[in-house]
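All protein chains but one are shown at their positions in the complex.
Note that the chains take the letters A and B in the order they are written out, and that residue 1 is the start of every chain.
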Amino acid sequence: MASLTIKNAVKRYGSVEVLKGVDIDLQDGEFLVLLGASGCGKSTLLNMIAGLETVTEGEIMIGDRLINDVHPKDRDIAMVFQSYALYPNMTVGRNISFGLEMRGVPKVEREAAVLEVAKMLQMDHLLDRKPAQLSGGQRQRVAMGRALVRRPEVFLFDEPLSNLDAKLRLEMRTEIKRLHKRLNATMVYVTHDQIEALTLADRIAILKDGEVQQLASPAEIYDQPVNMFVAGLVGSPPMNFISSTVTRTDTGYGAEISVRANDGDQPVLLDLSDHPTDLSTHVGRKIVVGLRPEAITQSGHSTGSTTQSFACDIDVTEATGADTLCVLNWNGKEVMARVSSGYAQIIEGTMDFAVDMSRASLFDPETEMRLG
Amino acid sequence: MTRPPLKLTDRIARKLPQIVVAPSFTAILFFVYGFIIWTGYISLTKSKMLPNYNLIGFRPYERLFQMDRWSVALENLFVFGFLFIFTAIVIGCLLAILLDQKIRAEGFIRTIYLYPMAISFIITGTAWKWIMNPSLGLETVVRGWGWESFSFGWTNSETMAVYALVMAAVWQSAGFVMALFLSALRSVDQDIIKAASLDGASPWRIYLRIILPSMRPVFMSAVVILAHLAIKSFDLVVALTGGGPGYASTLPANFMYEMTFRRNEIGVGAASAMVMLATVAAIMVPYLYSELRGKKHV
Partner (left out) sequence: MSEQTTFVPAQTRSAVWMRLLLWAVLIVFAIWFLLPAYVVVGTSLKELEEIRGGSLLSLPHELNFWAWKHAWSEACIGVTCTGLEPYFWNSVKMAIPAVTLSTLLGALTGYALTKWQFKGANMVFALILFGCFVPFQVVILPMAQTLGIIGITNTVYGLILVHSVYGLAFTTLFFRNYYVTIPDELVRAATIDGAGFFTIFRRIILPLSPPIIVVSVIWQFTQIWNDFLFGASFTTGGAQPIMVAMNNLVNTTTGVKQYNVDMAAALITAAPTIFVYIVAGRYFVRGLTAGSVKG
């Protein structure tokens, strides 16, 4: 097992800069998720770690070995691909042992290793099948087996679950998590699915336009997004952004908004007093208040320290089972609130909502960066 | 910490794709592009029986376009090309639409329509020449049935010989055009057809207004391929009419062969080849360009 260090990694295709200097330091046994929309450079970065793309500038190290110019086969890595990339003409057994064969491992050892991995993944009965005869989930397992069998220092995953249906995806997600715990191996996992990222990662690196926006634990990313991009990317439904202006109040600072209630627009002052940032320089300036849907909930339910309640008209409700989403209208824009499912039936018209302002994130609308 | 130098084997391995492509690419560069330049050069010389490398400018081209034989060949190419492409597409398209009507023996009929593509133009020419034989061919048979004025001895007629070429060429290629259209018809989005018929469009209207327009790329492909075939046509003329009577049915390809190998006019032969190349390029380059371009955007 080994650490992984990426120092100022740059990738250019001609004059197009795909990665603009990425720095990531990964501890031995850490699980890193690279999260971003397509085209953000996350797959390019993964391929650079794998050695499938050259590094234009910067350094990539596994342990203390610089691997920029090391051939993929000598990097001691294994990779699981989105399409699984199983060799269609080989049996499952041959698929798993191919990498060992290429490294000149004797046949007896190969067979033993394949069997061990197959048992671990509960597919020892499938070894003589061809990939075409397997279901999607089974193929996924074979792809994992192929990576596991070599006991590499670093595992790389390139959106491995995106071709599975929702139920299998959930199962395999747990499986990968379990595997990571068991092997305690260093893993880098690329995905565009923020839920996968939140559930799997020790740390998440969020990429946009070839730059790391935030590299932090899932909790930190979720609760303290560094900018509006990260805040909007993580969480489902995404964070509500409410534009307002900072004003001074008796107790500190506030942001006035207009809330649709009882078929009219009512002014409401959101209390910003508890916010850790000194807002004195922001008085009279524009601000964006970021509130996750669960920070706006039915009155009497919120447990936060800075809770304020006021009535809102409910435009639409969407029951998701565990809880119910209500679409409200603040400042003439849609705002999502999350209430307990018990309220799903009764809420119609106007209701009192509690807003937990201690969980609010504040952003500068100019730079879109977090305040404090 | 220092950078380990790249191993020599790795360095060779990285270049392997280029090394593997090199022989094929070099062969094409030399045998296609090199030869084009070579022929282009010869076409500017006074070469007669043997190549002569003294440039004389465009005189061979001037001579070429003064020759009646070449004018006839060009005129024939125009008539032959136009009729051949038009007829082959009309028949191919018709057959494809008919075969698309859930015909029971479709596979069998398709096999019959397409087998001429497996046969060489020499065989096709030989067979049709026999059928068009004035005394023993189809003409005599049909006249024997009572249609006294029936005339099918096209190969021996100065005016009809070109049409004999058209007929044989269409016979050979119509099945191919049909296969092209049929596969395109089968890949038309069925939902659009369903939507149109729900809107009340008649089957004829669906064909004319929806299906055929959506096959424009296939039309283009067919025209380009057939045009290319027409310009290259050589064997069919040799076997069917021999370019005759006289040189009434000669085509540019035959002209080139005649000049180069029989009349010791290598310079003029090369000039005619270059004109053929220019014609093909004028058709193919924009087509290939748009094809490759289009692919990239998808």
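Quick note on the criterion: a contact is a pair of C-beta atoms (placed from the backbone, for glycine too) under 8 Å apart; a residue touches a chain by one contact, two chains touch by 3 or more.
All values derive from a computational prediction rather than experimental measurement.
Peer 1: Thinking of the whole complex, not just what is shown, which of B:Leu55, B:Val90 or B:Ile119 touches the missing chain?
Peer 2: B:Ile119
Peer 1: So one chain is hidden, and I want to know which residue out of A:Leu19, A:Ala78 or A:Cys312 touches that hidden chain in the complete assembly.
Peer 2: Only one listed residue reaches the unshown chain, and that is A:Ala78.
Peer 1: Which residue from B:Trp70, B:Phe84, B:Trp154 or B:Tyr257 sits in contact with the chain not drawn here?
Peer 2: Residue touching the chain left out of view: B:Tyr257.
Peer 1: Please give every residue of chain B in contact with the chain that is not shown.
Peer 2: Missing-chain contacts on chain B: residues 13, 16-18, 20-21, 23-25, 27-29, 31-36, 38-39, 42, 51, 91, 94-95, 98-103, 109, 111-124, 126-128, 130-131, 133, 136-138, 140-141, 144, 171, 175-176, 179-180, 183, 185-186, 190, 193-194, 196-197, 203-204, 206-207, 211, 218, 221, 225, 228, 231-232, 234-235, 238-239, 242, 252-253, 256-257, 260-261, 266, 269-270, 272-274, 276-277, 280, 284-285, 288, 291-292, 295.
Peer 1: Considering the whole complex, not just the chains shown, which residues of chain A touch the missing one?
Peer 2: Against the left-out chain, chain A lists 47, 50-52, 72-73, 77-79, 81-83, 85, 87-89, 98-99, 102-103, 146.
By definition in this document, only the chains that are shown with their structure count from here on.
Peer 1: Just give me the whole-number Å value for how far the CA centre of chain A lies from that of chain B.
Peer 2: Whole-Å distance between the two chain centres: 57.
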